[in-house]
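Only one protein chain is missing; all other protein chains are in place.
So that you can tell them apart, the chains are marked A, B and C in the order they are listed, and the count of residues begins at 1 in each.
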Amino acid sequence: MSDIASEDMGPWLSPHDIEFIRRKAPMVYVTAVPVRVDTNGALEAIGTLLRANEGGKLVRELVSGRVFVQESLRAALIRHVERDLGAMAFPQLPASLTPFTVAEFFPLPEACGYYDPRQHAVSLCYIIPVSGECTPQRDVLELAWLTPQDLRDPDLLDEFVDGHAAIARQALAAAGVLR
Amino acid sequence: MSDIASEDMGPWLSPHDIEFIRRKAPMVYVTAVPVRVDTNGALEAIGTLLRANEGGKLVRELVSGRVFVQESLRAALIRHVERDLGAMAFPQLPASLTPFTVAEFFPLPEACGYYDPRQHAVSLCYIIPVSGECTPQRDVLELAWLTPQDLRDPDLLDEFVDGHAAIARQALAAAGVLR
Amino acid sequence: MSDIASEDMGPWLSPHDIEFIRRKAPMVYVTAVPVRVDTNGALEAIGTLLRANEGGKLVRELVSGRVFVQESLRAALIRHVERDLGAMAFPQLPASLTPFTVAEFFPLPEACGYYDPRQHAVSLCYIIPVSGECTPQRDVLELAWLTPQDLRDPDLLDEFVDGHAAIARQALAAAGVLR
Partner (left out) sequence: MSDIASEDMGPWLSPHDIEFIRRKAPMVYVTAVPVRVDTNGALEAIGTLLRANEGGKLVRELVSGRVFVQESLRAALIRHVERDLGAMAFPQLPASLTPFTVAEFFPLPEACGYYDPRQHAVSLCYIIPVSGECTPQRDVLELAWLTPQDLRDPDLLDEFVDGHAAIARQALAAAGVLR
């Protein structure tokens, strides 16, 4: 079993258990939109992760993952940022845990929200400035910083896994730099 | 088994299943703070529910409950408001599903968030104006409307189940009427 | 002097006075994004106003205007919505006056925000569901309801006065329906 799969399931859930829970209840997720900001705090670029998906196709993603039982949202955000960007990324979590958006993922493509074939997940989305050095971890092939202008390119937006392009653009909107 | 218990578990989860899931993963909850507003939309009062808890003691609560698998947040909010306030409450859900706060409940009293002996729950909290007629349902003994001034009374705040007094006062703060 | 100009200046400011103030201090504005919502409160369409500008060209706008001295934000929002959409629009102001975005307009096109040749204005932007009948008022030639899909059309976005297309799309983002 790959590192990804074991991480995704967490130390406390067997594949059987996670499958069972996914059929019965929505999963709590967090999504971090890593950003570079200027000295005044204004958003300059969004960090995106390039990975090969199970079919070998390159896909673009934000930092995202499950909240473990008895884990706080802050701890989950830091764990996922460090997992993907390394221990020197120095994420600056906001004082308020009100997310800029709540993304609903459903296993049926025709549902009202985003599509995740694995599960129903409710993901709380945060803009997280990172002031340190970000190094792609594990299966991340590349970390690419995209400007608000870059995020208008339809071809680039098509590279994102379902929902993440919309979340990235909603982050630009929340930061007042949607173009 | 009482109505509460069966409702709380939902149509799709046996007591055994919900116990299993609660040990393994955080639960997605929504909390609705029902409010009366004036003609300009300003908050006038918060609706609270009086119930007898399992020990027979009167406790005060907001509208709150679990999100079912494959249920949208909007559907869950409407279901819980109608369950507690009746079908004629006419809740007005906001256009944005960004909650005014996210309340984290943990089964260990010493954790950083609020205390829920049953489970780890992440509750997305919304201010929901209700313009219709609210009628206490099922096991709700009384629906009491409290003004911002009422919500300064320490005795009254002590009547709330854990976390709900803080959520009610955070709703006042979000509405700019915390006193 | 046209109706627009006298309204824009308000009952208490002469043209000389408003010119003086605009040179000296930023103006407080409110922007209302009128929306139609479904029975669950989800955004379906945004109301936009078509007007002829001073050069006779058709331009598209949101509801926007100055806050008068000693006027509350709620009163200003209702006044501007009724001015543009009529007394039967029945705007539903949110319980919280936290805007979904703050738009900064500057009289120099090269500044960091939006461009308003008349002034430096700080506009607090709100999504305002209108449940009643909206009738174009005064110089509004047409009230057009645009879906999230419509608001992807570059030609249509070009019709907006500066900043208003971005504000409309940020409203879609805040409502979780940016496409």
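We take it that a residue touches a chain if its C-beta (ideal position, glycine included) is under 8 Å from a C-beta of that chain, and two chains touch if they have at least 3 such contacts.
This structure is a prediction, so every number in the text was calculated from the model and none was measured.
Chemist: Looking at the whole complex, which of A:127, A:151 or A:165 touches the chain that is not displayed?
Modeler: Only one of A:127, A:151 or A:165 touches the chain omitted from view, namely A:127.
Chemist: If I consider the whole complex, including the chain that's not displayed, which of B:30, B:93 or B:174 touches that chain?
Modeler: Final answer for the missing-chain contact: B:174.
Chemist: Going by the contact rule already stated, which one of C:45, C:59, C:73 or C:161 would touch the omitted chain in the full complex?
Modeler: C:73
Chemist: In the whole complex, not just what's shown, which of C:90, C:106 or C:145 touches the removed chain?
Modeler: Answer from the full complex: C:106 touches the omitted chain.
Chemist: What is the set of chain B residues that contact the non-displayed chain in the whole complex?
Modeler: 42, 101-103, 112, 166, 169-170, 172-174, 176, 178-179
Chemist: So that we can see where the missing chain sits, which residues of chain A does it touch?
Modeler: 35, 37, 40-43, 72, 74-75, 78, 92-98, 100, 127, 129, 174-176
Chemist: With the missing chain put back, which residues of chain C would touch it? List them for me.
Modeler: Contacting residues on chain C, toward the hidden partner: 12-13, 17, 20-21, 23-28, 66-73, 97-102, 104, 106-108, 111-113, 120, 122, 124.
Heads up, the rule we're going with is that only the chains that are shown with their structure count from here on.
Chemist: Using mean CA coordinates as chain centres, what's the gap between chain B and chain C in Å?
Modeler: Computed value for the inter-centroid distance: 35 Å.
Chemist: CA centre of chain A versus CA centre of chain B: separation in Å?
Modeler: 28
Chemist: What parts of chain C, by residue number, touch at least two of the other chains?
Modeler: Chain C, residues with two or more chain partners: 42, 174, 176.
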